[in-house]
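A single protein chain has been omitted from the complex, and every remaining protein chain is retained in its original position.
Going in written order, the chains are labelled A and B, and every chain counts its residues from 1.
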Amino acid sequence: MFASSWLILLFPLLGFIGLSWYGNRISRNLVGLVGCGTIGASFFMTLVTLSNLLFLPPEERVGHVQTLYQWVSAGSFKLDVAILVDPLSVFMFLIVTGVGFVIHVYSVGYMHDDPEYSRFFAYLNLFIFSMLVLVAAADFFFLIVGWALVGLASYLLIGFWREKTSAVLAARKAFVMNVIGDVGMVIAALVIFETFGTLNFADVFASAPGMFRPNDDSMLLITLLLLVGAFAKSAQLPLHTWLPDAMEGPTPVSALIHAATMVTAGVYLVARCHVLYELAPYTMYFIAGVGIITAIFAGSMAMVQYDIKRVIAYSTMSQLGYMFLAMGIGVYSLGMFHLMTHAFFKALLFMAAGSVIHSLDGEQDLRKMGGLQSVMPLTHATFLIGALALAGIPLTSGYFSKEAIILSSYHADMGNIVFWAIAVLTAGMTAVYISRGYLFTFFGRLRSPAAHPHESPMIMIIPLLVLAVLALLGGVLGPWVDSFLAPVFGHVAYHPHDNALESIALVVGIGGIATAGLLYMVSKERLDLFKEALAPLYDLLFHKYYVDEIYDYLIVRPTKAIGAFLEQKAEREGLDFTVDQVGLQIKEVSHGISLWQSGKVRSYALNMIVGVVTILLFVVFM
Amino acid sequence: MEIATLFDFALDTVIFVVGVTAVLASLGVILCSSPIYSALYLIGHMICLALLFLLYNAEFLAVVQIIVYAGAVMILFLFIIALLGGKKEVQENTFHRAMAFGFVFILLGELYLSATVGPTQQIRGEIPAELFGTAKAIGLELFSKHIVAFELASGLLLVAAVGVICLAKFSFVPLRRRAR
Partner (left out) sequence: MGQEFVLLVSASIFCVGTVGFIIRKNPLIMFMSIELMLNSVNFLLVAYSSFLNSLDGQIFALFIITVAAAEVVVGLAIILTIFRTRHEMDVDHIDVLKG
């Protein structure tokens, strides 16, 4: 009954193929129409699939595998080209195609003046297709296929402006780190195959609980290897350095890939494999720990960045940390709910920032913005909504999802006070940095009058408005998400109510906003005093804890040195020399032999005699 | 002593003497410093061989040897020597000589040894004894069993004649006379 779900993947694929083939020959309007239309059609098919799914009673919603054809059947190993239609995958479909569609429409306006318009939409469609393959995969094989394809699309889109050296380098950095994750995933898949004999999700998850005790070595190995991939893709410590640099790409790319969809692939992975993770509680603690440490790490760095997109990028990293915290604790549906609300308000923030950047002719430095609230009212309003949602102000969607996670970090079975404390502290930092960003951008005097800032065209504003509504009202979807995803996770997440903790978090949030206001709105001297007082800390944060420098010193330079050494010694002097010598020695030998041909008849005769004598020797004596 | 065995003994003796003379004459061919003397030794060698042919019942071939080989070919040789010059030759290159002698000695030994490989198949012909070696017998064989080879040989002689004429013409007549 879910055969039509294949269309969800097919439309973006056709869009990619069509636009990359004919994109240059059709008009811009048609390109935009096709590019957005395919995703819109996918979204429509997603709704159709959703309604089909809702018709079924909750217990029957899991495990529908739509097979296209049987690909490999080798002994006991079977691999089919198939998609998995269950609440979790449909949930991800909704986010990917829905938010994706909105961002596509926005891109029509944002990339309007770009000469490579059709290539952009082709790549965007490729990305959507890859992401859908990832979340629709019914086995580890196609999960990894989608994983790698998404990394490729990310590389193509980050480095979209090919003439910009910094963009190309950033794309390469992102791709290299993604490949590290891919290696982990592939090794994990191999171990899974060796352990279970199959790569199918259904078979693996069904047989795992019966085969292993908790914290078994093989379970720990598999889950940790899968985590390498998840952390690389979702920019958690220590594989996070690519995400800030990825902001070199166009803003719609940052909104789509690095806020709403690709970076959430890691979270999706843990959710999908929760059966395996539940069998390895040590790994779950590890996930929660890494998540929360990344959250505070990124939050602290976001407070001192000057590039508005980088502030939002670190914010993404931080919020992903929250999601991983939720996954690590075991409240999966809360993590997925936060994924959804985060997609709404983070994409909104990116697009609003993009609107600002677009109207200021490419200016991204916060210090050069300001006073835009009267000039760009709609952008201002939507940005404010996104900022409030991010900060977790009551009644926004962000409040519901983040609060739930913060409370669970203390009250859930695997939660403890340390997690809670760091989560609350990070929430405070979140409020500080996003208020700072908001104040810098929209308040004060107009610091860049020369660019003639103006409100963006409607085609860019309407997507902002759509997402703003979702960011504001999406909180009500919380309980529905919990019940919808319950069949997949096996239980409905427990929503604790603890007034004391809630009020503490609220106070911290508002305190953060107030701090930002005090520091950045009142006077510049006070700000400079504050900065001087905390100078060493400020330096550390500004230079991103020197992680990039550490990596460069420990990894990049040795690798380059080894490469240069091998190129010189092994390649040039070793192999090239040997191969050249083969030819040269033949030449030398032949030159030596050619001296034998003296041109003199008598020596030729002598040679003949010698030959005859030798042959006769054989004849006579053998 | 019977006449037959005495005859056989005499025949053997003559064959021995003529054979040794042939070998000595051939040595003379290669060891003389002047080409004229070498040619004369070769003529003598050929006459010895003709005698040997006679002693082995090949009369026709003996006469052919004298007329064609010793008569025509060697006279041609003598003419060329007279034309081109037979300066006395000074031998250098002792390495070559040493190698040559060494190998050829080995060749001699091998040729002799290869004769001890075993008896060859007996080819028995049907020629009556008194006709053996005569022109008539050779003619009969030549024009029946070996007719193809005979025709080819005549073709070969024709080609040789034409070739010599071409060679001679090219070296003497300048071609410039055409452009007038």
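In this text, contacts are C-beta pairs under 8 Å (C-beta built on N, C-alpha and C of every residue); 3 or more make two chains touch, one makes a residue touch a chain.
Just so it is clear, the structure is predicted and the values come from calculations on it, not from any experiment.
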Across the whole complex, the chain not displayed is touched by chain A residues 594-595, 597-602, 605-606, 609
Residues on chain B facing the left-out chain by the touch rule are 11-12, 15-16, 19-20, 22-23, 26-27, 29-30, 35, 38-39, 42, 45-46, 49, 52-53, 56-58, 60-61, 64-65, 68-69, 72-73, 76-77, 80-81, 83-87, 89, 91, 93, 96-97, 99-101, 104-105, 107-108, 111-112, 115, 122-125, 127, 132-133, 137-138, 141-142, 145-146, 149, 153, 156-157, 159-161, 163-164, 167-168, 170-171
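Criterion: only the chains that are shown with their structure count from here on.
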Note: chain B sits from chain A at a C-alpha centroid distance in Å of 99
Chain A partner, complex, touching residues on chain B are 96, 99-100, 103-104, 106-107, 110-111, 113-114, 117
Contacts from chain A onto chain B in the complex sit at residues 602-603, 606, 609-610, 612-613, 616-617, 619-620
